[in-house]
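Left out: one protein chain. Kept in place: all the others.
Chain IDs A, B and C follow the sequence of writing; residue 1 opens each chain.
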Amino acid sequence: MKGWMGKSKALLLFTMLALFLAGCGKENLTALEPKGYGAEVSMDLIVFPLMIMIGVFIVVMLIYVIALVRFRKKKGQEDFIPKQVEGNHKLETIWTVIPIILVLFIAVPTVFATFDLADDSQASEHINVEVTGNQYWWHFNYAGEEIVTSQDLYIPTGERVYLNMQSSDVIHSFWIPSIAGKMDVNPENVNTMYIEANEEGVYWGKCAELCGPSHSLMDFKVVVVSPEEYDQWVSDMQSVDPESVPEDAVAQEGQELFEANSCVACHAIGSSPAATGPNLTNFGDRSTVAGILEPTKENLVDWIMDPESIKPGNKMTGAYPSISEEEANSIAEYLMQLKPSEITPESAGN
Amino acid sequence: MSIATTQKRGFGAVLWDYLTTVDHKKVGILYLIGGGFFFLLGGLEALIIRIQLIKPENDFISAGLYNEMITMHGTTMIFFAATPILFGLMNYIMPLQIGARDVAFPFLNSLGFWLFFSGGILLNLSWFTGAPDAGWTNYAPLSLQSPGHGIDYYVMGLQLSGAGTLMSGINFLVTIVTMRAPGMTYMRMPLFSWTTFVTSILTLFAFPALTVGLFLMMFDRMFGTAFFDVALGGNTVIWQHLFWIFGHPEVYILILPAFGIFSEIIPTFARKRLFGYTAMVFATFLIAFLGFMVWAHHMFTVGLGPVANSIFAVATMAIAVPTGIKIFNWLLTLWGGSITINSAMLWTLAFIPSFTIGGMTGVMLGSSVADYQYHDTYFVVAHFHYVIVGGVVFAILAAMHYWWPKMFGRILHEGMGKLAFWTFFIGFHLTFFIQHFLGLMGMPRRYWVFLENQGLDTGNLISTIGAFFMTFGVIVFLINVVYTAVKGEKAPADPWDARTLEWTISSPPAHYNFKQLPLVRGLDPLWIEKTEGNGKMTPAEPLDEIHMPNGSILPLIMTFGFFVASLGFIYQSDHKTWLLVVYVGMAIALGSMLIRSLKDDHGHHITKEELEREDD
Amino acid sequence: MTDNTNTSKINSFQKEKNKDEMRKQIVTFALMIFFTMIAFFAVMMGVSSTFVIPLILVLALVQVGFQFYYFMHMKDKGHEVPASLMYGGIFVAFLVILTFVAITWW
């Protein structure tokens, strides 16, 4: 049995390492393949302590296995009484001092990194986005730019983006595993963190603090584009005319329904910072419907018809009179054609 | 003998005996039964959680129900399973280990049990009307918004049981300070008694924070105060602080007795004195001390700022040092011993690597910047199940096999013991090891569903399979218990060739424990007598009559009063007539308190003649 | 039982000791009242807050020390366990209050 246990541990360790080296999980979601500054700093402080832990674990297991192999009760020596050792000062000193040193090895870089990631002294020189967490969606207001989006956050590569975050209801937590660690979004104060992405792409973001039934469905995306594309996107977004009437007849009808059914009361189109419901200015460009569904019209119709079945406990359910499938279809048509920019999650390489 | 007479009594008489008992051994058994029941319930909830997560976007249970499930699982396991089972063991074993006939406050002891039990029942009543759903940590303001009465049940249930736990803690402290047998100095106390002592100190200082937190929560929810109401200037972070000022010490309340249990079992089965006894005692105190200075490591992402995060990060990591001292002392106790491996020892040996892994992920979590990634993911879930299941649950199961003969006079079946161990052990690592990776791969905790195509499917499936293995193990253990009760081998006083005082008296012990208090001549008193003396303790006093407390039904009635009042509090926010229920409940509780203080109770005496008659 | 006869028969040394202690406690009490008056007086006089807040806090601590050591006999023999547990409680209390003053608000 003893041998088995020792081996099983070795095996576990080995698989652990193998998995680790191969990298695992979805590449735009996992924290193990950092694509941004915060995630890199965290990764260093994951790997280095892990190495120390593996070392310590090997030492512990060595003593353990040898003790179990050598000092099992032997046949024929049932009455053997081992020497009753009280202790050993030298050994005890060793295993007090070495862990202290190891812990210091971890502690020092941790403290430096903590201060590094909390540094917001340069916030004013960089892009600032006000992030509002809501049950169960995210609102992004680009400070001073008159740009408002929901669910999809666009940022350029290689630049720090400061997020000033507050919640409108309960506590949420803003997390994009491959770009940066998480930060809580509290109702009573503004928390600031910065993110900086190295590679273009669309990264998965998640809410990490239990916030109600649909907590697990409060996903969002970070669309990382090149600085040029970002500038392009900014100017596209700034030139949106919220009043513009779509060409397609169904979509026109949809727009009227959108207003008649008081959808507009909650959902702004344009740069209004109001955040009762998600801003829909660039809905047609969105990577998802409701943060989790494929961006198809069918999904949108389903959502409009019965949001409760998709996100239990959401605040849209019951906020408007019931709607026929046909009406929902028109509204969906209208929303899907809101595509103000060429720069989309698709172009960023979804 | 007295056991025989117990068996011959009718069911009603036995029941009445347990309902009114103030005997620390029976109270201990009540704790084990109550805690065991809640463990099964919590385990069932865990199983439901795992079934829901067996595949992506599963709809085995609804989103709301899932949140209720995790909340109840966490709350039940921590407050109503692990803690009370450990308190039951302390109740039963500690007085025997220090050579006492009783605890200092027998009445309070039984009151403590009933309060715990009624708290658990109250909490679980919420299943009928909607259980709490804001996680076991119950963060405001989510908990304030939660509709229905689920959270109210959580608040009142924990308040009741918290009061009970605090009482037990005080009781243990006074018992250890004043009731040690002659010659049992502090530095001769077995480690399980030491950890009981330190755990009680932790209880004493940690539970008041929870009490206050729950009070504020109760007032915010039921009476419209504004502690956590941001609109009126409240601050939700206060709840988080209060909860974790309690919550972190609470995890050491769980693990320290577990350490104590292992420190008893290892020397017994290695036939060797505990290596570095003094260092072990010292490390226990150090862990307790540091345990109060790290709570904000649960709040690294709250935005407390880099100074607070750094301080708490470093303090957290420091706990690795005293814990390491313990691990190495156990290893060195094994080293050079003559090791017997049976079920109790299997659980113990499995603990060392399992807990070490859990502790090491703990230190990794303590690195605040890394925690920005780990926090609220399955990595944390993996960490704490490694320390709790691999530490506390293993310890409880080890203790069951070790002390079962003492408590029930029969030895648990070895074959079934081993089967249960192996299935549970394998299942445990299957379930939780993979969760480290799930967390880092981007799976937050408390997720009702995980979406398809996120690379999380296989890991979750493996994890669920592991949970079924654990279930199998638990069921085998239950069968073992039943089998042993019916057919188990009878246990002698000292079946393991052990070292401490509890093994000097019959299994199970007479209700006064020691006919004559033993004279303790050193650490491991029984071992000393076995190697240097005649194998029996020398009495420290002549045979004389023994003073024992009287049983009483009042603790149960008092608890019933509080229970009723709690229900009243929960529903008075719907309709004020429920206040009547509060008054009735309080009247019952206060009335029985009054009776208790007005009616003198001097206890009873067991005469010398009776004692002599019981001499076989 | 008749109290008067009892009292007279109590060991006179013990009685003297009790009296002595009582005298100390009255002095303690007088000091406590005195400190209280200083504290209230300082606040009512509107002494500057940078000075008065530390002052009243120190006065409170001293008063509480008196309560514990004299009125509650923590200075006496046989109070080692209560004293150490009290220190434990005070330590935790200190941490708690420090936290709430220093880091609950940003």
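Everything that follows uses one rule, which is that contacts are C-beta pairs under 8 Å (C-beta built on N, C-alpha and C of every residue); 3 or more make two chains touch, one makes a residue touch a chain.
Here, contacts and distances are computed from a predicted model.
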Chain not present in the shown complex, as UniProt names it (candidates "Proton-translocating NADH-quinone oxidoreductase, chain M", "Cytochrome (Ubi)quinol oxidase subunit III", "ABC transporter permease subunit" or "Dihydroorotate dehydrogenase B (NAD(+)), electron transfer subunit"): "Cytochrome (Ubi)quinol oxidase subunit III"
Where the missing chain makes contact, among the chains that are shown: B, C
Touch with the omitted chain, as defined above, among B:227, B:259 or B:527: B:227
Options B:40, B:174, B:519 or B:584, residue touching the unrepresented chain: B:174
For subunit C, residues in touch with the removed chain: 1, 3, 5-7, 9-10, 14-15, 18, 21-22, 25-26, 29, 32-33, 36, 39-40, 43-44, 49, 52-53, 56-57, 59-60, 63-64, 67-68, 71-72, 79, 81-82, 85-86, 88-90, 92-94, 96-97, 99-101, 104-105
Those residues of subunit B which, in the complete complex, touch the missing chain: 104-105, 166, 170-171, 173-174, 177-178, 204-209, 211-213, 215-216, 219-220, 223-227, 229, 231-235, 238, 241-242, 245, 594, 597-598, 600, 602, 605
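By our rule, only the chains that are shown with their structure count from here on.
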Computed distance of Cα centres, subunit C from subunit A, in Å: 54
Multi-partner residues of subunit B (at least 2 other chains): 235, 237, 303, 305
Contacts with two or more other chains, residues of subunit C listed in rising order: 106
Complex contact set, residues of subunit C against subunit B: 81, 85, 88-89, 91-92, 95-96, 99-100, 102-106
For the subunit B and subunit A complex, residues of the former touching the latter: 62-64, 66-67, 133-135, 139, 141-142, 145, 230, 234-237, 270-273, 275-279, 301-303, 305-306, 309-310, 313-314, 317-318, 320-321, 324-325, 327-329, 331-332, 334-341, 346, 349-350, 352-353, 356-357, 360-361, 363-364, 366-373, 375-377, 429, 433, 437, 440-442, 444, 446-451, 453-456, 531
Subunit C-facing residues of subunit B, complex: 173, 177, 201, 204-205, 209, 235, 237-238, 241, 245, 292-293, 296, 303-305, 308
